[in-house]
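The other protein chains are all here in position, but one chain of the complex has been omitted.
By letter and in written order, the chains are A and B; residue numbering begins at 1 in each of them.
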Amino acid sequence: MNEPIDSETVFLARHQLDTLITALRGRGYEVVGPTIDQGAIVYSEITSAADLPVGWTDDQQPGRYRLKKRDDDACFGYVVGPHSWKKFLFPPLATVAAAERTQNGWVMQTPGSVEDTPRYAFLGVRGCELAAIQIQDRVFMGGAYTDPTYARRREAAFIVAVNCTQAAPTCFCTSMNTGPDCRSGFDLALTETSTGFVIEAGSEAGRTLLLELPVSAVTADQLQVAAAARQQAVDQIERHLDTDGLRDLLVNNLNHPQWEDVAERCLSCTNCTMVCPTCFCSTVAEVSDLTGDHVRRERRWDSCFNIDFSYMNGGIVRNSIRSRYRQWLTHKLGTWQDQFGTSGCVGCGRCITWCPTEIDLTAEVAAIRATAGRAVVSASATEVTP
Amino acid sequence: METMDRELSELLRETRFAEGFSEQELQSVARAGRLHRAGKGTMLFQEGEVEDEVFVVCSGHVALEMQVPRRGNVRLLTVGSGELVGWSGLTADGRMTASAVVTEDATLIALSSKALRELCRSDHELGYLLMTRTARAISQRLLATRLQLLDLFAETQPQARPGQAS
Partner (left out) sequence: MNGSATCPAQDPWLAHSVRIQQVIQETPGVATYNLAFDDPVVGERFRYRPGQFCMIYLPGLGEIAVSISGNPARTDVVPHTIRVAGRVTQALADLEEGAGIGLRGPFGSVWPTDRCAGRDVILAAGGIGLAPLRPVIYDILADRDRYGAVTLLYGCRLPSGLLYTSEYQKWRAGGIAVKTTVDRAEDDWGGNVGVVTVLLDRLSLARPSETVLMTCGPEVMMWYTIQAALDRGLNADSVFLSMERNMNCAIGLCGHCQFGSDFVCKDGPVLPYERVASILRVDDL
């Protein structure tokens, strides 16, 4: 144990990164972080710094994602991959309720408790991802009803953020005001430099943990190098989404011809919603054993791009790709504001990278904006306040 | 006949068809009309026949039916107070496109189609008003027919609030 350092910001040498992982594991956390699997950097359980994608980066373009060797040993020298942390907080498969048939009829239960909730420590949460978690907090915990699965996992989680030092051509977090800097919502935030990590504590839990690590006081030089590294990410961002009046723009252009245009290209494959760190659509399905006496209600990720998602009374409400894409984009960038007081988009660019037909939502919005007003639904549309 | 006309114009004033008509306009139209009371079961006119009167329903109900071989008289619509029946006499030669049967004792104003057409020709202001009201009645009838055509309850079967399906 080191001398306690009287500062919010400290320095951890590169070869000491394992001490952070060990300390977290020692506190009972399952540490999940970036690791390479099937040609992509994904989030999975890690046990040491050796599991990290050391010396690798990602090359992203609309419809393209490739891993590439770096010419250094950076642990966090990539941007974002197909995974986001929502898979841990809002698991793709979760049992929300159960029913057991007894002699006296059905006994209903809601399984899960604080005790059996996994305690995750997320290592490598980007600025846009912190924003995404805060958005899902509002969805699952901010309304009249709280989702117990999400709330328990969220309460238990420890967040180690990592500031971006590079950006992908698909990134536009600066437009969404979510990054690249990590501003809030973390226990610790790291900035990686060639010699180690400048670490900032963002919570009491983070400060306490730092006491266990072999950190040293941060030097002015180290701070300057870290700041320059972070600035590099800012400078690299080229993509832009004009958010001015965006909600009204979309809501007032529900019959814009651009929806037909994008529908020609969109495959309704759901990729964008699966990789999106804020999309939260789900469906509960019944899972019963052969006797039918033991039933679980399983919640699975769903997508507004699935054709039967809007199924109602023998019919599909959104029976065209045009209407489904419109639903997704107007919700994500527009009506989300009405519901949760924030945009549903954090500018991470995943939906652009992972779209098999290279659809770029920033370009779709720009196209609508360029010709808006020529296709306004009706004059009354603007008069009605939601 | 003065009192008769006055009674008619009073009745007419109460109908939605003549809502907003001036006293003079009411009088002019009433002069073309007669009061007609018809008991339940009375046939006002028959499909295919030429009718020289147009009816404004003041009270009671009238059913419009079309005759279909093997299905008999198919009841398409019932009309009630304020509505116009037999408007073919205003817009065409007066050949009725449905039969009208009183289903609930009715008080009607029977207006001479010929006299109304004369009135429209001689007084374009009033003619415009009458034709606008007639057009409104027809467009409401058309909308109602479209809604029936959609067969909404069949289409959304099972429909309910909320989501009584699945």
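Operating definition for what follows: a residue touches a chain if its C-beta (ideal position, glycine included) is under 8 Å from a C-beta of that chain, and two chains touch if they have at least 3 such contacts.
Everything quoted here is computed from the prediction, not taken from an experiment.
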Option from B:Gln27, B:Thr42 or B:Thr103 whose C-beta touches the chain left out: B:Thr103
Take the complete complex as the reference. Which residues in chain B touch the chain that isn't displayed? 16, 61, 63, 74-83, 103, 140, 143-144, 147-148, 150-166
Can you list, in ascending order, the chain A residues touching the missing chain? 96-97, 99, 101, 105-110, 139-140, 143-148, 251, 254-255, 280-286, 288, 292, 295, 297, 299, 302, 304, 309-314, 317-320, 322-323, 327, 331, 335, 338-339, 377-378, 380-384, 386
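In this text, only the chains that are shown with their structure count from here on.
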Per the C-alpha means, the centres of chain A and chain B lie apart by a whole-Å value of 63
